[in-house]
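A single protein chain has been omitted; all remaining protein chains appear in their positions.
All chains are identified by letter, namely A and B, in their written order; residue positions are counted from 1 within each chain.
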Amino acid sequence: MSSKTSSVALTEFRSNPLSIIGLVLVALCVGLAVFADLVAPYPAHVGPIGDFMAINQAPSAAHWFGTDTIGRDVLTRILYGFRLSLVMAAMVLAISMPIGVALGLMAGYLGGWVEFAIMRLTDVFLAIPPLVLAMAIMGFLPATLTNAMLAVTAMWWPWYTRLVYNVVRSEAREGYVLAAEVIGASPLHVMTREILPNCAPAILTKLTLDVGFVVLMVSSLSFLGLGVQPPTPDLGSMVADGAKYMPDAWWLSIFPALAIMVLVLGFNLLGDGLREAFDAEV
Amino acid sequence: MTRSISPGFLAGTSILAAALLPGLATAQERVLRLDESAVGEIDPAKGTDYADTVLAVNLYEPLVYPAQGEAGVQPWLASDWTIDGLTYEFTLRDGASFASGNPVTAGDVVWSFERLMAMGQGPASLFEGRVEGVEAVDDSTVRFTLTEPFAPFLSALVQLSVIDSTLAQEHLGEGPYGENGGYASDWISANSAGSGAYIIAEHDPQIETVLVPNPNYDGDPVDPAAPEQVTYRYSLEASTVRALMSRGEHDVTSQWLPPEVLKALNEEGGVHLETEPGGTGEYIMLNTRRAPLDDVNCRRALSLAYDYGTTLHLLTVTEGVAQGIPMSGPMPQGFYGSDPERRAPTQDMQAAQEALAECQYDPAEYPLDIAWIAEVPARERIALLMQATFSQLGFQVNVTRTPWALITQQVTDPETAPHAIEIAISARTPDPDSLAYNMFSSTLPPTWISSTYLADEEVDRLLEEGRSETDPEARAAIYDALSDRLRDLAPGIWAYEANPVYALRNGVSLPNLEQDDRRFAISGYGMLFKDAQIDG
Partner (left out) sequence: MSPILRLLIHRLALSLLVLAGVSILIFFVARVVPGDPARIALGPNAGAEAVEALREERHLNDPLIVQYGWFLRDLAGGDLGTSLYTRRPVLQDIAAYLPATLELVFIAGLMMVLVGLPLGRLAARHQRRGPDHLARFLSVLAVCTPAFVWGVILQLLLAYVWPIFPLEGRLSTGVAPPPDITGLYTVDALLTGQFGTMLNALYHLILPATALALSGIGQSARLTRSSMIETYRKPYIEMARAYGFKEGRIARRYAFRPALIPTLTVLGLDFAAMLANAFLVERVFVWPGLSRYGVEVILRKDLDAIVGVVLVIAAMFLITNLVVDLIVSIINPRLRLAEKRGK
């Protein structure tokens, strides 16, 4: 399976309008998250302090997206929600991806009982819907931000294991790998220096797509009351808590829901674009 | 949004809807549809919360019932009783019979009491260690002998539901109760065996309980417009109840809707708001065993800093209707120890700072954990309000949303229980003892009711005196002294008194919540479905 050269990939990426839209959306979300302190109209509202005399107000010039049930500016909380979601996704992926990749490399390259053990373990995790296992784990741990991230991380690595395993299996018999083995390179060297770079496009694409899915997963946990705790501005809990006031105070959940959509959409379009450009199998 | 749609299309879709909804078009029965946030337990020996009380009073009858429009109790299954020192003798109502057709006998009362005490759950603690014996003198006379004077006994009997023992004994099942096996524990959790105005038609503790009239009922009169079917649904989302109400597919909301939702329903028309005050305090339970709140000055500082005014503002539904009323001390209105003359407390940050200066702990070093009950969204605001005000005193405040099931477990260990939780505590009988003793006696094990973990000799002494004194005036004085002592110790913040607000669909009325002379002193007992009125 040959990857295209990066310049060809770049040209292909540029010619796809949806990929460009994705890139713009991602840049927008990341930018807003990074500069939330400067952009947010009421930075104090990120915490528990609100204005109890201005609760549940409809969108207005002072509060573009209205205020929530304790009088906090919804727009401000969405901007900080972007930051929290992106940080969480980055943490979950930063832990689960290396673990998954390492296990996938080992299973694919070493074979034998190592392969059997790792891949069956992967099957076990993949047989339980991620949300259900994350819920089960959250049932046993106190509902905090860290635990929610841990639960999702525990669910996420098998996908990378399976992805890398498949790539390795198809690469292991390629000439350059055999050549490296013949000149006496250690298995570690072959795995990390020869095979891993060829998995990179697939991993990169999957990472991009996964940012969106991790955000969805954490917000689903929050919706069930098992995720991030108030007053942390989490988009999923904002949707869930606001839904109780539907349809009268619609702005409480519709705007955060749109925010999740925009964020996930951006990363999905970008990931899709990368996949087509690299011709990567994910 | 509907403007762009042609009337013809709308008419078409509603015909389609009518064709697909055969049930709605032909419903001619009088049906009452209500909901509650908790899951329902229909075994009266296990029930503890509001929904359980509502189910128990409709399925079963106790010997006596809280009086209507005044304090005390009224005859119910017992038509008459005499009290002679430690002996209480009750005569059962003539011709009383269970839904099965079996007559209600003194033997049933004895069996129900023994079952309650053997199982040791629910209301059993009201009688624990106080009853020497209970015997059937003859078929219609039952005699209780107490171990020592116990003033709250008569009131406590409102919680003793009488079970059809002949029927229940056919379903004893296996269990640890000797010849009584499982005491029909499983069966009575799924079926009814009482003499109340309704019987169980269907029961799923996750989803709903359906009740239909008891054909053999002969107790307190039934309203001619009473429902022929009652559907009591569990754990509906607030937005679902809101939408069902405005579509006319629900009759009575639960008391746990946020004020905004009730307000929106009221403004939309089609509903009327009714309240059920009585016997329920909303307490911020302060953990007196955990630093810094083991120092009374720190507790006082929090009580003084608490924002009572904003709390009531947040609970306001419409002009004149709020989900809370001010509370001036530990006891709710109408109970001994409450003082209607006394002004309710207000926020005083300066006094709070002074009290804090007396406290041995530095607030900066002792973060406070505040939990709020996940099932009641409106309480998040109270928790966040506390976070905002207590932060001003210099405390770092962590707020955690905690499901009720988890709270009941956390509070059993004072070392790890949160510093403060808002909990609604209801008097379970029309006697102050049922509230005060369970909350503040140091002799009871730690539960959510006693989650201040107060251990004070003076309080314990007053609580014991209040139980054994039978003279009403002397009792009133004891509970006044108790209230004063508790105000000094500040084991809790008397945030407000609950004033549950229900939205009722127009055409449905619950006279027990609407007319002052028909109100009951404690919550849940007014939800007698036999008194509800439904228009054709």
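Keep this in mind: a contact is a pair of C-beta atoms (placed from the backbone, for glycine too) under 8 Å apart; a residue touches a chain by one contact, two chains touch by 3 or more.
A quick note: this is a predicted structure, and the numbers were derived from the prediction, not measured.
Just so you know, the chain we are not showing touches A, B across the whole complex. Note on the undisplayed chain: of the listed residues A:P17, A:G111 or A:P197, the one touching it is A:P17. When the full complex is taken into account, the listed residue touching the unshown chain is B:D186, out of B:E89, B:E114 or B:D186.
Residues of chain A in contact with the chain left out of this view: 17-18, 120-121, 123-133, 135-141, 212, 216, 219-220, 223-224, 226, 236, 239-240, 243, 246-247, 250, 253, 257, 260-261, 264-265, 268-269, 272.
In the full complex, the hidden chain is touched by chain B at residues 1-2, 5, 13-14, 16-17, 20-24, 26-27, 31, 33, 39, 46, 48, 120-122, 124-125, 176, 185-186, 189, 204-207, 231, 235-237, 239-240, 243-244, 246-247, 249, 403, 405-406, 408-409, 411-412, 445, 447-449.
FYI, only the chains that are shown with their structure count from here on.
On chain B, the positions that touch chain A within their shared complex are 237-239, 242-243, 258, 260-261, 264, 310, 313-314, 374, 377, 380-381, 384-385, 387-388, 391, 397, 399-403. Across the complex, chain A meets chain B through its residues 48-50, 52-53, 55-56, 69-70, 142-143, 225, 229-231, 241, 243-249.
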